[in-house]
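Shown here is a partial selection of chains from the complex, left in place.
Per-chain numbering from 1; labels A and B assigned in written order.
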Amino acid sequence: ESDPYCATLGIDLRELGAGSATTALTVTDDLLNFHGTPHGGALYSLADAAFAAASNSHGDPAVALETNVSYLAAVDVGATVLATATETHRTRRTAEYEVVLTTETDGERVATFRGRVYRP
Amino acid sequence: ESDPYCATLGIDLRELGAGSATTALTVTDDLLNFHGTPHGGALYSLADAAFAAASNSHGDPAVALETNVSYLAAVDVGATVLATATETHRTRRTAEYEVVLTTETDGERVATFRGRVYRP
């Protein structure tokens, strides 16, 4: 497994294209916080994995500079969440990706993420 | 363990006060990404754990609305990173927290996080 962190959490890479990627995570008990809901860090990690895959898809390594997340809806235990990353801008030095998180069964948006990378 | 996600990743709660919290994480091999550096999701999760502890410290449950992160410096495997959350504003309905991530040994800032919560 080339990405130990994703393996630790159970994040799978579903699709990978030039500047795009989709990752998936099923919410299990060991991803819950003290409220009994999925930890924000778990959803973030899912989004970040799609962002990293998409931003590194062109060959040159990309380093994350800035990210932000809006948490929109709660997710139930057992649900599978998909994160779909799209490249919205790219120059030689920086690039921007939008990642939308939705539940797999009904397509409800649960979070929106945006990230910016730098290519050294 | 009341927070299974933090237990999964190895995030410890070091300090907890009224509106403040410090969490710690030592970077192990299973937190690395495909570049061989700590996954952004691991550092985010550390920050988010401090944010959640601080924002829930007043008794009423707090729900995360928005977060953002600036990644500033790379972290080596084996290093311990501290996340210190401070309450910078609070009204009856919303509150804002700043979380600064530093390496434990030399205090270098590696990331800055800000989060906003809503109390239903």
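Keep this in mind: a residue touches a chain if its C-beta (ideal position, glycine included) is under 8 Å from a C-beta of that chain, and two chains touch if they have at least 3 such contacts.
Keep in mind that what you see is a predicted model, and the values were worked out from it rather than measured.
This structure file shows 2 copies of a single chain, while the whole complex it describes contains 4 copies.
Everything below uses one rule, namely that only the chains that are shown with their structure count from here on.
Superposing subunit A on subunit B by their CA atoms means rotating through 180 degrees, a value rounded to the nearest 5. Averaged C-alpha coordinates put the centre of subunit A at 18 Å from the centre of subunit B. Against subunit B, in their complex, subunit A makes its touches with residues 2-9, 29-35, 38-42, 44-46, 48-49, 52, 56, 61, 63-71.
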